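Below you will find the structure I want to go over with you.
One chain of protein is taken out of this complex; the other chains stay put.
Letters A and B name the chains as they come in the text, with residue numbers starting at 1 for each one.
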Amino acid sequence: MSLTDATSRPAAPSRLSGVPVMLAALFCLACLVCALGADWIAPYGEADLVAMPWQAPDLAHPLGTDQLGRDMLSRIIFGARTSIGLSLAIVTLAFMVGGAFGLAAVTLGGWADAVISRVVDLFMALPPLVLALLALSVSGTSLVTLTLVAAFIASLRVFRLTRALGVDIAARDFVDVARLRRDSTARIMWREILPNAAIPLISEFGLRFVFAFLFVASLSFLGLGVQPPTADWGGMVRENVGALNYGRLTPLVPAAFIALLAISVNLIGDYVVARRGGAR
Amino acid sequence: MNGSAPLLEIKGLHVEAVLPNGGIATILDDISLTLGRGEVMGLIGESGAGKSTLGLTALGAVRGGAYVRSGEVKLDGVDLLKGGPALLRDIRGRRVAYVAQSAASAFNPAFRLIDQVIETSVQRRLMSRAQARQRAIELFARLELPSPETFGEKFPHQASGGQLQRAMTAMAMCARPDLIVFDEPTTALDVTTQIEVILAVRQAIREEGMAGLYISHDLALVAQMADAILVLRHGKMVESGSTAQVIEAPTADYTRRLIAARNLRHAPQPERPPLLELKGIAAGYGNVSIIEKLDLVVPQGRTLAVVGESGSGKSTLGKVICGLLPHRAGSLAFAGRRLEPDMHRRPLDDLRDIQMVHQNPDLALNPRQRVGEIIGAPLSRFQGLRGAARDVAVAALLEQVELKPEFAERRPGALSGGQKQRVCIARALAARPRLIVCDEVTSALDPLVADGVLKLLARLQAEQGVSYLFITHDFGAVEALADHVAVMRHGALVAAGPARQVLNPPYHPYTEALIRAVPELRLGWLDGVIAARATQTPDRRST
Partner (left out) sequence: MTAILAKRLAMGIVLVLLASALLFFAGELLPGDFATKLLGSSATPEAVEALRRARGVDAPALTRYLDWLAGLMRGDLGTSLTNGREIGPLIATRLKNTLMLAGAAALIAVPLAVGLGTLAAIFRDRLFDRAILVLSMVTVATPEFFFAYMAIAVFAVNLHWVPSISIVTAGMSFERMWPLLVLPVMTLVITSCAHMIRMTRASIVSVMDSDYVGTALLKGLPEWQVVVRHVLPNVMSPIAAVVVLNLADLVVGLIIVETIFAYPGMGQLMVDSVSKQDITVVQACGLIFAATYILLNMIADLLAIALNPRLRYAR
């Protein structure tokens, strides 16, 4: 509703240009292909010592080698599998748990809603990284703990969003109409509420994925996430930090991949929301 | 300054807007008008007609991505569109002022009203602060705001909607502009509040001698406020002339239909036995009681109109009857059997027999479903129809509500407001109900569209014998449909009975106040009200 002088001609509306989004989508696709087909795509094995440590990039090793002399490109490809797979597992778990509790809070209402919401409020009042560090110090660094903790933290936000969307949509008259013809709760969820929550939930999935992905990368970087010799982008940054002292940029390679993937997913998310603008 | 030029002269005005997809939409197409000093012109049209855009151009402003493609907007002979930003700043507030539809959001929440009212005069150095305050207090008194001396000390959230609308008028008048643009200033108000505001505004305009552009979708209201009327539709001028000419001898077909839209009358019908009986119904949310001890009867195949202002509990009543909000006391009897308070405990037959049509079709239709699914769902549930048989039934229902069968394939987003409401009616009919609760079904619609929906409801009742509980604040709709009328206020019944009896003298005083507050489409109606008031109670400084 912005007010302007009638004499000034407005600029053409800004639209997200398609080219960066296409590039982002291609990059995401490439990462996914690498993650799924790492065994076939990677030129060398995940833990094979193939050359001298921290070799400069050449034809045999386009991204150089790491601190033990393993091929960086192969490690990046295998790392895609760990980093993306882990993040997807975390977000999927988070959506199952957070979504289920969110829907339960909406449908049950009353006491159940109040209790679940207060507990979520408590955990959301704490810094996520501190929660994760606490859990990891208690149970030691393991992939299972890492996944569970990250999924738990992400599920808090998924819960809040699902609950808010559910409350909002359930208050619309067409849901009353469905209830008044005695459609089952499951049918109302599936046919009336879910289709209207789909777009915000999908964009939230993207956001949560980026968050989980960066979170895992950070923990691995701190040495508390994925443990060697499994390749993982965050851990690879940590392992290769020493290269900086020799004037090599090796640790920046996995770091750049982390940044590129996170940016790409965000770009695609923004694009989807802009295209389906006002779907909420 | 050119002494012979009219105050405002708009010539050949074209306004366009850039759409989000990059396309161009025409908002105003070749509009011309002339307004003399001290004259008020009414701009009338349905939503999307471009009347608000036209009003804003008198201040050299547009909203959200619009721009003037060609044309002139001359104030005292000077084209505002050629003067640049400095000229626009100079005339805004000082020579042309604006009163918005929603005063509640048009006032800055962080400041006291008085500081906002005198802002133009003080910041533009038209008056000293003390003079401006004095002037504002005079205007508060003239606009009949309570305790004018101290009213301005309130923050916006501390005043009521009707008060804010008057304060906004005072703000516009404070710097003594030549022209005020009123953009639907009373649309968001209840009728009894609206009448107070328009009375005060009309008197103030006369006494101050200002010219006005009065924008509204309500022809009857505009006829009371304006000397001349310009009818707009789809951005084009349909008709313009003096108010008397437009009201009494309209030339355009569209104007004639607009005038006729107010004149639907329901012929008295023979009495029928009761279908739904409410005895001593009480209901509310949490600790708040909304309805208390309500007794009502809806006869078979007839219409009971429930009339009231916002907060009267009339919409809550609809929820109670459907079982969405279980009542706390009293009893509901339907066709001789008792209705459970809670819908979950009602048998499916009871749910089928009572259907509901909501106020806002955008909320009542699932935007992700096709019309065929929306109407098909109750057919499957209540008639057990599937597949091709269901498709045939959907097509038949669409025909009954005067929509083409192709609509079954569309989603609600592709329909107009009136078409959506017809789909809602078709969905209700699909259950073959005996009673339809209609909750303000016409209040979100433009007058002509509402008229069509009312005619449809009347025809369906005549053909199928369905009863309506018709919840509304609009007496026009009551006259068009109601056999019986119940007037509600603060959750209780004020008057009830056959329509002829309730809507004619001797009235209950509140019913009379409600009816008298609805503008009538005849010249001099408001003057009559003013004259009548002058002889009656002197004190009406409230709300």
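By our rule, a residue touches a chain if its C-beta (ideal position, glycine included) is under 8 Å from a C-beta of that chain, and two chains touch if they have at least 3 such contacts.
Quick caveat: nothing in here was measured; it's all calculated off a predicted structure.
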item	value
Chains still shown that are in contact with the chain withheld from the display	A, B
Selected from B:108, B:263, B:289 or B:501 as touching the chain missing from the view	B:108
Chain not shown: contacting residue from A:23, A:112, A:126 or A:274	A:126
Given B:7, B:44, B:59 or B:415, the one touching the chain that is not displayed	B:59
Positions on subunit A where the hidden chain makes contact	1-3, 11, 14, 122, 125-130, 133-141, 210, 214, 217-218, 221-224, 234, 237, 241, 244-245, 247, 249, 251-252, 255-256, 258-259, 262-263, 265-267, 270
Absent-chain interface as seen on subunit B, which is shown	59, 61, 88-94, 97-98, 100, 102, 105-111, 116, 119-120, 123-124, 155, 157-158
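The rule is simple: only the chains that are shown with their structure count from here on.
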item	value
In the complex with subunit B, residue positions of subunit A that touch it	1-10, 12-13, 15, 172-174, 176-183, 191-192, 195-196, 277
Sites on subunit B touched by subunit A in the complex	15, 18-20, 22, 56-57, 60-68, 73, 80-82, 84-85, 88, 322-324, 343, 348, 351-352, 355-356, 358, 360, 363-369, 377-378, 381-382, 427, 431
